[in-house]
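Have a look at this one.
Partial view: only certain chains, each at its native spot in the assembly.
Note that the chains take the letters A and B in the order they are written out, and that residue 1 is the start of every chain.
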Amino acid sequence: MTTAFRRPSGRSADQLRAVSLEPGYAKYAEGSCMVRFGDTHVLCTASIDEKVPPFLRNTGKGWVTAEYGMLPRATHSRMDREAAKGKQSGRTQEIQRLIGRSLRAVTDLTQMGERQIKIDCDVIQADGGTRTASITGAYVALHLALRKLVDSKAIPALPLKAEVAAISCGLYNGVAVLDLDYAEDSNAQADANFVLTGRGGLVEIQGTAEQDPFSEEQFADLLRLAKQGIGQLVSLQRKAVMG
Amino acid sequence: MTTAFRRPSGRSADQLRAVSLEPGYAKYAEGSCMVRFGDTHVLCTASIDEKVPPFLRNTGKGWVTAEYGMLPRATHSRMDREAAKGKQSGRTQEIQRLIGRSLRAVTDLTQMGERQIKIDCDVIQADGGTRTASITGAYVALHLALRKLVDSKAIPALPLKAEVAAISCGLYNGVAVLDLDYAEDSNAQADANFVLTGRGGLVEIQGTAEQDPFSEEQFADLLRLAKQGIGQLVSLQRKAVMG
């Protein structure tokens, strides 16, 4: 990093925004977490449903699925409400599929019994990185809901193989930076979302050139930053689920 | 009230839940208010749009409209997400039409210029009375957004004729009670929503017999309670917009 380089937020290239995980935020959900990455705030809830989707009936296996939404004025200018338009955008569907896959990757579906956990990630305020914040908070909500099942003796042990957390990185003014906020995201040369387990295993990688193609070396820089940032997030998750 | 009567919450028949109005909750909206009636929490935002609907183009008049939504797990058991189902329920449409009409009743549309204010009321947590909480909070959001227009000299004066607030009342165990929570609402013999101005004018009345028809006297009791409760709400609104 050259001396001339400066992020809009004043953060250093490898610095996360202020991150907080507030477990139990929602009164009625079996598990919940309000996750905040700076001005990005996402309410994640986990709801236990004793029915599974048709393709799993009578298999003894469970399922974890996710839905994602944004309040219309979570953003700088108001966006149309998806319920009023009558359909979810491609972006919304892409994100909720990603959240679901990421959580299933660390859940032992065979051990959770024939039931479904539905995750809802609703963006209350958006300043970039909503999908990675969602995954990070959703893990906490899922963990808490599953522990409720353990506590009520519905299942013998927590069916989780590891933590899972996510972060975005990008090339901003030619420099690899961690945890893009909206100002950076809209001007990044490339950005990538990484989903890793608490043990460092790769779950999902999504890298996109926004302007020019990027090189293997640049991509390696992004991955290195992501691993470091996710390490910090997993520490916060561990504290949040202990409460 | 007989000695035998007791509300599930322990409140007296004419007692509101703890009500708070938190102005400026949303960072990006021109006006916003988080309104809480006990465990019912609604985030209300007001977004200024410099375009009006087609039927008002070139009339010099403005418009106020509202949308309403509920997070899927705002409630005791999870409800389907309207954006995923691809349509808003009849209940949602009924509520958002009510919010819009109530706000327009106190707004001088001619003085607000040819622009539209879009109100979004999103229920973060629901324990009964979400529509009346929405109206009460939305007034604060609308007021703040309009004041921003005055401050920027887009309009010369605040185009508001009065405050507007709303409360529900109902017959619970035969007794008229103020501000029903979910436990009361689901067992009420009748319930009614009242929308009044700060000067005591009636804007909307919606009364429904849930079990047996009710009498004129019972209805008069409900209205009397509503007037008292709305008086308290208007005081809170006046404080909230002064901040």
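Convention: a residue touches a chain if its C-beta (ideal position, glycine included) is under 8 Å from a C-beta of that chain, and two chains touch if they have at least 3 such contacts.
What you are looking at is a predicted structure, and each value in this text was computed from that prediction instead of being measured.
Each chain in view is the same protein; 2 are placed here, and the whole complex, as held in this structure file, contains 6 copies.
As a convention for this text, only the chains that are shown with their structure count from here on.
Once the centre of each chain is set as its mean CA position, chain A and chain B turn out to be 33 Å apart.
Residues 26-29, 32, 39, 43, 45, 47, 49, 67, 69, 71-78, 81-84, 86-88, 92, 118, 120, 122, 124-125 of chain B are the ones touching chain A in the complex.
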